[in-house]
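First the structure, then my questions, so here it is.
The complex appears here without one of its protein chains, the remainder shown in place.
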Amino acid sequence: MKRIVPLWITAIVGLVLIVSNFLPGTRSWGEEATTWFGIIAAVAFVLGGGSLLKVHLKKISDRNSGWAYSMIVLGTFSATLAIGLFKIGVAPNPSFPDVPWSGDVQGQGTPFWWVYEYVFKPLTATMFAMLAFYIASAAFRAFRAKNFEAVLLLGTAFIILLGRTFAGYFMTSWIPVDGPFSGLRLEELSVYIMQVFNTAGNRAIIIGIALGIAGTSLKIIMGLDRSYLGGGD
Amino acid sequence: MNLIDRMANLDRRWIFLMMGLAVGIPIIVIGITGKTLPEEPTPLAQAAFDVLDGLEPGSRILMAWDFDPASEGELGPMATSFIRQCAQKGHRMYFIALWPVGAQMIRSSTSRVIGGYYPDLVYGKDWVDLGFKAGNEAVIKTIVTDFAQYFPTDARGTSVNAIPMMEGITSLADFDALVNASAGYPGSKEWVLYAATPLKKPLIIGCTGVQAPQMYPYVPNQVQGLLGAIKGAAEYESIVNNWVRSEQLLDALESGGITEPTSSELAARFAAAPSEAVTWTTEAAAASMSPEAKTKLIELATAPIPGIFLEAQRRMGPQLVAHLLMIGLIIAGNIVFFATRRRGGSQ
Amino acid sequence: MNRQQLTLLSIAGVFVILLVVRAFTGNGFGRIYVERGEAAFVKVEVPVLDAPDGNVESEGVRSMWVDASSDEAVDFAAAESPRAGWYSVKPVSPRVYFEATISDDALQAALSSPFESTIGSTDLGTALETWRLALLEKANAEAAVQAEPSVEINWKALHAAGFDRKTSITVTPGSDFKTSLGAIFDAAQAAGDSDADTTVVVADGRAIVTTTADDVVPAIGLSWPRTIGLWLAAIFTLAIFSFLYKDNPFYKIAESVVVGVSAAYWMVIGLWDMIVPNLLGQLFPGFVQGNLLPGLGTADPNWAYLVPAIFGALLLMRLAPKGQYLSLWTLAFIVGTTAALRMVAYIEGDFLSQIKATIEPLYQEVMNADGTVNGYSSFWASVRQITLLIGVLSCLTYFFFSVEHKGVVGKVARVGIWFLMITFGAAFGFTVMGRIALLAARFEFLFDDWLWLIDPTNQRSVAAAVGGLF
Partner (left out) sequence: MKRPSSLLQTNSILAMLTVMIVMVVMVMVSGSFAAPPAPTDVVAEDLPADGGGAAMVTWTIPTGVDGLEGFQVWRTEAVSETTSRVGNERGAALLGVQNQAYQNEYQRLVGVEGVAPEDASMQARIVARQAVIDQRDSVTPTETGPHGRFWVLVDTVSADTDRLQVGKLSPSDEYRFMVYTVAKTADGGVAKSEASAETGMVLPAASGIDVKRLPLFFILLLLCGSVLFFIHWARSGRPITIRKIAGLSAVDEAVGRATEMGRPILFVPGIQDMDDLQTVAGITVLGRVAKTAAEYDARIEVPTSRSLVMSAARETVHSSYLAAGRTDAYNPDLIYYVTDEQFGYTAYASGLIVREKPAACFYMGCFFAESLILAETGNSVGAIQIAGTAMPSQLPFFVAACDYTLIGEEFFAASAYLSGEPDQLGSLKGQDMGKIIVGAVLIIGCLIATVAVITGSESLMHAVDWFKDSVLSA
């Protein structure tokens, strides 16, 4: 029972969705299923919050190392959640001022917006901006032209890095634009690499991935691949 | 310890500092001088512009903002320019987001561009914010055939039936073009696979540098315009800025009594070289224009472009210095590597 | 603590003190200004002009909330009409605040400067207009193009208090603008108009002639929540960057905050943007329409949506101590849907379309404008097409696992790996590019929004004149 029901659910949903592509009469079934999917995806956000709560509560109760940080996680989590769920400080929708819950919780000026603008945004954006530093250090310490393949890779990277800034234009601006060697101007060369070599390589990768995905999906729908149910049969 | 050994054991924090300075100093210099590097548009950016430019004013454009603050540095300027072109052209814009934070991205880009520079556009008639919907590619797959199923209301809670510009929108097939700014999954790849390919609709993509190479194979059959990374943004931005200025100049010339085709030629000329507008107004050809129209024309031709429409071009400065630093670092790293290896390795 | 660290710390400390001093003296950096106002609404019965469904019978009156200052409100609101209101806050750029400050100073100076125009015998409307234009001219001269002061006459208030534009008056102006305005109203009162008090108030860069000074309160000012927010954002940014030097508690705190906030943020968005309109709106349309989304049209409950509701509940079983296996049912639904969607889309959109895009003639003819074949361009276009085909085929060979990479296959696969390396090189370049742009955006935040070192969007261009900033 524990295994059979999920397998049937996967098979039925999968088949309905595939069939709805070819039989117009069943198209609405497909629409229905994908809409439900979206709702479940939204519930998954709730699940994410719940799991976070569970993990950090456990850390605190076990007094794991760094449990104080778990307190911060829980504190900011609960505060944000309360502000958002109860629409604290949100003015009603101007078209319906008599419905207090009609306001836009994400609207500019609300406390929830404040959390986004001054906490969420700077933190996530800076987290990602750090990668520029790491990439610089990796450039110095890790990217080695140890064989012909690596030379090709780094050489292409140089052309792209130069060709996609003013430096490329500046360095090869002496090559006449309409002469026979105009293709050697760095900005032209970078376009050529992207549109021919990169396109060819990625096209092969894309075709391969598409085949792989079709194969995997088939196995999942047919119940041959059950890894998503966790730990083998 | 000689130089090579010192370099081999260089503390990475010095490299961090170099990167910080390589990005920080150009920002300050450009911020104070206000000068940006010139942009030569590549065909892909031009194609993105041409697709939107080729549609009749009033066309319905779906704007899918699938990114978050982490990628706003690259995609924010693209979003700004997309909206600017559509607003200037008179297209109707429909904003949606498949990323939870995308809804905020819609709000910030629309309030900056529409709120700041096109206040005469009416919400619900010229643009509508349909907000975020969960479900990733399932959202796209559904709205390809049925729009209302996923979007019963807009982001402000108004039923789509009460929004004038939603009239006649039953599915994605009713749009004239799709524009997508994407930072990952779900994003440009999903729009290509689930919407543009089956519907055969024009799709314009602005994406991060990480995704861009993987989108090239789709050009030009499945993707008509592709802006990759900040460079793509800067190119497109400069095209749109020039075009908007020449449109404004054209308006000024025509209201001053100059007719086609002279007006178009002049507008294009002045947009490229603003100073020519000043000299032209003193010539005989401009005699028919009223002094007010002339002042307006000169004002439009010489007015600086608002700062928010130069964001990507400003960022090309730090980009240039940082790229050179990266190349220098890779070369230096390899010199150190080969030098130590020849001596039998230091490890 | 060794000497090197001490030196570093003292340098950083001096820098911080300088920053703080500069921030809180005068109109220092890192502040956010807003304009406060009141949003007021009233419910009125408005006649319907157009019936959207084209049905004449459905036309009549519609009961709706309108802005209290709108035409509809003025025309149809009665004393007993339901009203609602709250404070509204609109952000303004610091420049607006500074300009208003300059304008206010200019207007104050102008008001106490001598009034040199003559008014004589005229009506009240003309007299006030003469006074207004004279004051405006004076104030503009005082502001010296740094700001644009404005002067307004609140005719609505004056009218309500009993003053009439058409009243004929004879005025002897006073020494300065203030006394002259008093003289105008004295003359109006002498001519039989109202005896209400009148005054001129200066606020937010405007001088307003009105009856009650209390109605005019300065609206543009510092926003404490947003200013604190901005500083918090800057501190968080620096806290994350501090990790570059060394792992430290500030970084860990910032990291914990982002974990907590983002999980809650997604939950809230998922609820209000998806679960309420798309699930509850289908199951309990009446309740949702009445309490949460009044804009949603009414409809009958769609009980089919019980299915996703149940699946959603089952998914949450994962949090329960028992019966976690039930969440696998939902997982099965998710996996089945994704698998089916991807299978068709990847074959149609990737597999077939990419094959289609590659099937092109290897010999490409490029025409000149006059219709002849351009040999040079044709040659390169053909080379391009041939290279592309070779690239795709050789890379596919590399990813072909049934045959050993020996002989011809091995050589072709080797060409394939070269193509792949060039592809990865391009990806490398683009990724580097993207990462740097993100860093640039963060630095711009620090230098522009917070420190006010640069002003690319022209938000503070007059700040120097006010605060002696730089």
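Quick notes on this structure:
Each chain gets a letter, A, B and C, in the order it is written, and its residues are counted from 1.
As a convention for this text, a residue touches a chain if its C-beta (ideal position, glycine included) is under 8 Å from a C-beta of that chain, and two chains touch if they have at least 3 such contacts.
Keep in mind the model is a prediction, meaning the values are calculated, not measured.
Taking the complete complex into account, the chain left out of view touches A, B, C. Only one of C:E38, C:D71 or C:E137 touches the absent chain when the whole complex is considered: C:D71. Within the whole complex, the absent chain has one touching residue among C:L232, C:L389, C:V415 or C:L451, and that is C:L389. The omitted chain makes contact with just one of the residues C:A143, C:M421 or C:I436: C:M421. Against the chain not displayed here, subunit B makes contact via residues 57-58, 87-90, 120-122, 125-126, 167-168, 170, 173, 197-198, 210-211, 213-214, 247, 250-251, 347. Interface with the hidden chain, as seen from subunit A, comprises residues 18, 21-25, 27, 55, 127-128, 131, 134-135, 137-138, 141-144, 149-150, 153-154, 157, 202, 205, 207-209, 211-212, 214-216, 218-219, 222, 224-225, 227-228, 230-231.
Residues of subunit C in touch with the missing chain: 47, 49-54, 56, 59, 71, 74-75, 155-156, 159, 164-166, 247, 255, 259, 335, 343-344, 347-348, 351-353, 355-356, 358-363, 365, 389, 392-393, 396-397, 399-405, 420-421, 424-425, 427-428, 431.
The rule we apply is simple: only the chains that are shown with their structure count from here on.
Centroid distances built from C-alpha atoms place A farthest away from subunit B.
Across all inter-chain contacts, the pair with the most C-beta pairs is A-C. Mean C-alpha position of subunit A lies 20 Å from that of subunit B. Each of the following residues of subunit B touches two or more other chains: 16, 19, 23, 70-73, 100-101, 103, 133-135, 138, 141, 150, 155-158, 213-214, 217, 229, 231, 319, 322-323, 326.
The residues of subunit A that reach two or more other chains are 34-35, 37-39, 41-42, 44-45, 93, 95, 102, 106, 108, 116, 120-122, 124-125, 127-129, 132-133, 135, 154, 157-158, 161, 164, 194-195, 198-199, 202-203, 205-206, listed in rising order. Interface residues of subunit B facing subunit C in the complex, by the touch rule stated above, are 13, 16, 19, 23-24, 27-28, 30-32, 34, 70-74, 76, 100-101, 103, 131-135, 137-138, 141, 150, 152-153, 155-159, 161-162, 192-194, 197-198, 208-210, 212-214, 217-218, 221-222, 228-231, 306-308, 310-311, 314-315, 318-319, 322-323, 326.
Taken in their complex, subunit A has these residues touching subunit B: 27-28, 30-31, 34-35, 37-39, 41-42, 44-45, 93, 95, 102, 104, 106-108, 113, 116, 120-122, 124-125, 127-129, 132-133, 135-137, 139-145, 154, 157-158, 161-162, 164-167, 169, 187, 191, 194-195, 198-199, 202-203, 205-206. The residues of subunit B lying in touch with subunit A in their complex are 10, 12, 15-16, 18-20, 23, 37-38, 40, 42-43, 68-73, 100-101, 103-104, 107, 111, 133-136, 138-139, 141-142, 145-146, 149-150, 155-158, 213-214, 216-217, 219, 229, 231, 316, 319-320, 322-327, 329-330, 332-334, 337.
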